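With one protein chain withheld, the remaining protein chains of the complex are depicted in position.
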Amino acid sequence: MSATQATRPERKKKVAKAAAEQAELAHKCLYYMSLMREVEDRIERKLYRQGKIVGGVYVGRGQEAIPVGTALLAEPDDVLFPSHRDMAVFFIRGVPLGRILAQYMGRVDGLTRGRDGNMHMGDMSRNIVSIISALAATVPVAAGAAMALRYQGKNGVAFSYFGDGATSRGDWHEGVNLATVQKLPVLFICNNNQYAYSTPLSAQMACANVADRGPAYNMPAEIVDGNDVLAVHEATKRAVAHVRSGKGPYLLECKTFRMTGHSAHDAAHYVPQGLFDEWGKLDPITQLEAKMVKNGWADQEELDRVHSRVRSEVDEAVAWAEQSPYPDPSTLLDGVYENQ
Amino acid sequence: MSATQATRPERKKKVAKAAAEQAELAHKCLYYMSLMREVEDRIERKLYRQGKIVGGVYVGRGQEAIPVGTALLAEPDDVLFPSHRDMAVFFIRGVPLGRILAQYMGRVDGLTRGRDGNMHMGDMSRNIVSIISALAATVPVAAGAAMALRYQGKNGVAFSYFGDGATSRGDWHEGVNLATVQKLPVLFICNNNQYAYSTPLSAQMACANVADRGPAYNMPAEIVDGNDVLAVHEATKRAVAHVRSGKGPYLLECKTFRMTGHSAHDAAHYVPQGLFDEWGKLDPITQLEAKMVKNGWADQEELDRVHSRVRSEVDEAVAWAEQSPYPDPSTLLDGVYENQ
Amino acid sequence: MSTTYLEAIREGLWEEMERDPNVFLLGEDIGIYGGAFKVTAGFFEHFGQKRVVDTPISEAAIAGAAIGAGLMGLRPVAEMQFADFISCGFDQIVNFAAKCRYRWNAAVPIVIRAPSGGGIHGGPFHSQNPEMWFVKTPGLKVVAPATAYDAKGLIKSAIRDNDPVIFLEHKALYRRIKEDLPAGDYTVPIGKAKVVREGRDLTIVTYGAMAWVALEAADTLAGEGVSAEVVDLRTLLPLDRETVCESVKKTSKVLLLHEDTRTAGIAGELAISITESVFEYLDGPIVRVTAPDTPVPYSPPLETAFLPNADKVIEKARWLFRY
Partner (left out) sequence: MSTTYLEAIREGLWEEMERDPNVFLLGEDIGIYGGAFKVTAGFFEHFGQKRVVDTPISEAAIAGAAIGAGLMGLRPVAEMQFADFISCGFDQIVNFAAKCRYRWNAAVPIVIRAPSGGGIHGGPFHSQNPEMWFVKTPGLKVVAPATAYDAKGLIKSAIRDNDPVIFLEHKALYRRIKEDLPAGDYTVPIGKAKVVREGRDLTIVTYGAMAWVALEAADTLAGEGVSAEVVDLRTLLPLDRETVCESVKKTSKVLLLHEDTRTAGIAGELAISITESVFEYLDGPIVRVTAPDTPVPYSPPLETAFLPNADKVIEKARWLFRY
């Protein structure tokens, strides 16, 4: 019996195990992506139109692979800074759905207790930092959190999410420069959805890719298909390994497309219909499902079950959120300072 | 008689003419560089110590080749944004020496009439825009001036000067990004003197050169020996030609060294003495003089004449400035607004 | 034909661009898209991309580029998508634009338009009233019209002004108010307040969306036999202390009203200006009705509690009247 033959069953086992892991990962991704799609559909196409959400609504339709593929690799000590199109980050960190819906509806059980709306929410008990509206403002804050992780001797990573347009801001530059010069553990994740509100990439920056900005900071930068969740996950693994090993920041540019207007009130007439058609075919959920069926990781029935599970979870969460009261106006003044 | 023979005298004439031009340029450069050296020496080592200058004093000792080599190529329509180490720009644009000295001394004949000090001065009649202290703040302003030049149908260029440290600022990034995405006629000129106050380059940015930041904006970037005024001049010629032809911004990184402390009160103990020694040998004025003698463009006597001319011009200007009165306190409130 | 507050601004901008080829616009999404609030809808098509410049998301660069173009003799009108983002370009405005003239006699004839104010469920970052940061900065002018007439007249004056002007457009007024505007060119002077309702018993001084609240309160108060004079400041810097003090001389009582948060709002500057000049005329304490010192909350019941309204004004005015 040759040595080669002897290892064959071992290898087979390994391959099988890897396949099973991939299948499991795919299922997880599908669940979170579908959940994000469903929650955001419900928010944008139902609750907003019903007048139950009175403020701005921004969704990540078509971009779900990015928060899901990346955040699934976050360890408990890692700190996440989701952008306004990364709702799935909240699911993955265990924020109950109902609280997210309550947030949108301005109810007291939202993460900000009605003080802020939509994705302007955070939860330090889960190491999620809330954005402020000013784009890229979280970038230097993420650098500071990374500084703290190192200071505290934790092997954590700060996940800093932003869009293509946000890279035009001074805060982005200052934050990335600080993180790189101090070799801080920050993973920069760009969702390049090719538009910033109505502004196409070509009117936002002269370089072709956000990744082209990496060398300015001597920072490795990689482009990945942002509509392929497994590819995003794989690239994130590499990137996180680099960052966690103390080599400094890494920039992951996820190419994708914003399959909606900028916000619920924007019909996006400025986007050529052809782009929607083209990218519609690349829908990350549809793509993942096709791969799962093709690889025998799931059959149609199983996929349907995921979607109906998701729908009922969202039904339940909406009902829960709708029963959450509005904040009591007498609390208006509370909590501007610690002792007030 | 062959054709080659026929053109020989022509060619000879051309070569002679080019040499004469180089010689003339060298003389001009020497004059302006020596003048800057002398004025700044007088300011830092005499007037400041005598208490005749009461505010901050920052000099460009050792960096004179940069403002001189670049600004000599500025056309009347061009707009210049000198940094705090680019005094020669003011000479080249025709600002009388005495007014510059009066500026430092807080006299009414300074360009700001005593309202501001040192290099915080400008003169729109000469297309020189004053810095504010906040580093890199002039960068987006230069982009705006370039926008105006194009708007007005002028073929002008904005010369935007800054130090290595200033490139860490958000305004730098926003200004460069805007200028490049709109292909504005801006020449970015970095004096990389390897320190920002006490902070060495390595603690300021992770990339090795400021020019490494060019690709982030799809902008050509070139490194030039900032202590060789003719090289700076030559590189600027290329860069300006690029910009003036409508191809968008160009970044010129001039490597040099700050042969003083950050300001008159800083002894620069944090700079290894070896660096001063090394760079001292590369003094741009000494280098130019050697080249002039070697190429037969000047003899020592001529060089001495330049220096004594410069000294007497500065003597005269100092005397003139010292006779300029302090501003009348009754003018304190004037000119915050147009009609006040 | 009635014109909304938003259309009035739009008309003012349009007419100034027709009048003066040096006027141009820059900002985010103001071109094809016509701006987040559609104030510049149609401008790109009519005036072209030279004069309607879409910028990257770079408030410092927008302000800075406006300054640079202004120094060169153009008349840039920059748009902040929301007034809340003006803090991203803050240094350019307060240190560059505001100080050029005083320092080196260089004119910076720029306008920065900023949609401000609450009442549209915008939450903490789409509802702020940033006026006092700029009122605190010598060298700037700060304008905050309440009516369509004033909005049009003041945007024109702002564009023609040779100093930097922060032009605050109250978002809640954009489509809510309408009035007939005179045909043809007119301006409203910067730096002049206006008595928008005459009264005898007390003066309410305010501006922006609160001018309407003051008028509503004055109506109710009139029914109770309390005659309130209403002064609309219209410009916050330079502040028209004379008009305010004249009114106080007449009524001897004054209520200051602003949507801005309480501490260090314009009420304070008005109060000290009044005591400095016409203390002897005062027949009661100077009082104020303002938003409280919190961020602007999102949820409707909280925002409603946060914003000053006619009831709050009436209650305070009654107290002052009886004083």
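The letters A, B and C name the chains in turn, as written, and every chain counts its residues from 1.
Going forward, contacts are C-beta pairs under 8 Å (C-beta built on N, C-alpha and C of every residue); 3 or more make two chains touch, one makes a residue touch a chain.
Since this is a predicted model, take the numbers as computed values, not measurements.
S.K.: Omitted chain: which shown chains does it touch?
M.R.: Displayed chains contacted by the hidden chain, ordered by label: A, B, C.
S.K.: Can you work out which residue in B:Ser125, B:Asn155 or B:Ser198 touches the chain that's missing from view?
M.R.: Per the contact definition at the top, the residue touching the missing chain is B:Ser198.
S.K.: Quick one: which of A:Val139, A:Val229 or A:Met292 touches the chain that's been left out?
M.R.: A:Val139
S.K.: Which one touches the absent chain: B:Gly60, B:Pro82 or B:Gly114?
M.R.: Answer from the full complex: B:Gly114 touches the omitted chain.
S.K.: Spell out the interface residues on chain C facing the chain that's missing from view.
M.R.: 84-85, 87-88, 90-91, 94-95, 98-99, 102-103, 124-125, 132-133, 135-136, 138-139, 237, 239, 256, 261, 263-272, 275-276, 279-280, 282, 284-288, 293-295
S.K.: Considering the whole complex, not just the chains shown, which residues of chain A touch the missing one?
M.R.: 79, 111-113, 115-116, 120-124, 129-130, 132-134, 137, 139-149, 151-152, 158, 170-171, 174-175, 177-178, 181-182, 335-338
S.K.: Kindly note down the residues of chain B that lie in touch with the hidden chain.
M.R.: Residues 54-56, 106-108, 112, 114-117, 120, 132-135, 165-166, 168-171, 196-199, 203-205, 270, 326-329, 331-333, 336 of chain B touch the chain that is not shown.
We adopt the following convention: only the chains that are shown with their structure count from here on.
S.K.: Taking each chain's centre as the mean of its Cα atoms, which chain lies farthest from chain C?
M.R.: Most remote chain from chain C, centroid-wise, comes out as B.
S.K.: Express in whole angstrom the distance between the two chain centres, defined as the mean CA positions of chain A and chain B.
M.R.: The computed centroid separation for chain A versus chain B comes out at 47 Å.
S.K.: Just give me the whole-number Å value for how far the CA centre of chain A lies from that of chain C.
M.R.: 38
S.K.: Got the chain B residues that touch at least 2 other chains?
M.R.: As it turns out, chain B has residues touching two or more other chains at 170-171, 174, 177, 181.
S.K.: What residues in chain C touch two or more of the other chains?
M.R.: 56, 58, 60-61
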